[in-house]
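One protein chain omitted, others in place.
After this line comes chain A, so read on.
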């Protein structure tokens, strides 16, 4: 086994840019240098092939990723190239080596292989380059003969001549002459020019905006290449208008002259560290002979009665339902730029016997919205992907530019829904999903049965509420109220804020900037709650504490100072203990002395409705049995 590079390996490769098959490839062993990871998940590897005399930049096949990760292929190691393609880099003499098949030959050598005899080789090295530059070198090689006639005409550079020749050819052929396709994964902001061959797998709608610099329009597309790598491409203003109609979902295009930059993590929708911008000079040409392939939309349906937990969250949901009602188109004025955009509301119902309103915006309102209005009396089934869940009227769904609406789709869930509706659904009375919710704004318009968890669920997840407070419902018993805790604070009668004792008499409120002889006492206490799964300490404020204790803080204070056989204050607290309640709580993270601690705060208290609770428990039991 040779453990050295094949002499002139690079020239061999350069001389045969596209071998017919691997049997066409002679023994080519090269040294891997400048190995580095690239691509969306860092599993593709770029390298430079070195044969001691020449170097060639290239990329390893995807299936060799594991060899690199395991250390079989390392920098300074040797590989045998079994099959490859050489790509041109337009307007540059260098080539790019795409290795399609290779095998490991040797672990890392001590250093970069360098051939000793260099001077003789320079002639050989230049030759391949000469082949490419022959057109531009025409002038210099034979100056006398060619230039004279040209002097009468405007002198043209070879590049110009070639360009003019090509202009007369059909567009697709024009691009295919210079075009060698780069894998999306090999693109980076510092790469010179490239051409990619990609399919449009998602197309956003055109949006207008107004900022300090003026008005504009923008849209973006999601592009996917043969390897499955995806990238988002954005176009503004002139470029947007130029390419909006040209880009069609599912079609394949050759694209070049775009710019790459690091993707903004907040807004990126595809897994790629980079995102692309196309301007008016970018080139976009449809690839002929490519089938239009619109990737199948995959759904993950959420039943309507389970939408509660998603309200105001970032997660987008998919729903399927029978259309009960379609509104006419409404024009909504956008606050940011006074644009008017069309909107249409549809009401859908599913087998949970709940209904929800879905707002269709822009194109969806006018196109599919109209279609639904026309067939509304036939109770069509509609499946929608990527909806935002809002809290208008309890629960509301809204489409985004990436939402997909399918009418009467050929899906198993649609068939099930159809048979449910035809047999019992259309007769049964449905309730809006929001109607089961308490309208209290404190609890975020959710009922005591949504997001019901056990105390252990909260305790076992110390990272809950790290970014934004999370809300839950719990049912538990007050197991202990510590009598000697600071249970209340002195509050301003007007604004409820904490007051301080004034110098003379009375109390001073900093916020109201006034003195008052009297103040209120307002509860601020910690109580211990227990349920079947565990126990926790909850912070409780005035209104909720009054319900738990059964009297106001002022009254409890009076009891405290009363004398008696059994301290009535302690008695009152005892009486509050071992009562069960339904609590709506928020869980957040607090920092105390650089330590993160979970804080559970009661937002609402309600007495246990035993009949409703029984129904809830019976449902939980049946869910347990189903999941077995």
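Keep this in mind: contacts are C-beta pairs under 8 Å (C-beta built on N, C-alpha and C of every residue); 3 or more make two chains touch, one makes a residue touch a chain; residues count from 1.
Just so we're on the same page, contacts and distances are computed from a predicted model.
Its record in UniProt calls the unshown chain "Replication protein A 14 kDa subunit B-like", which is the match among "Replication protein A 14 kDa subunit B-like", "Protein YIPF", "Organic solute carrier partner 1" or "Anaphase-promoting complex subunit 5".
If you put the missing chain back, the residues of chain A touching it would be 610-611, 614-615, 618, 621, 625.
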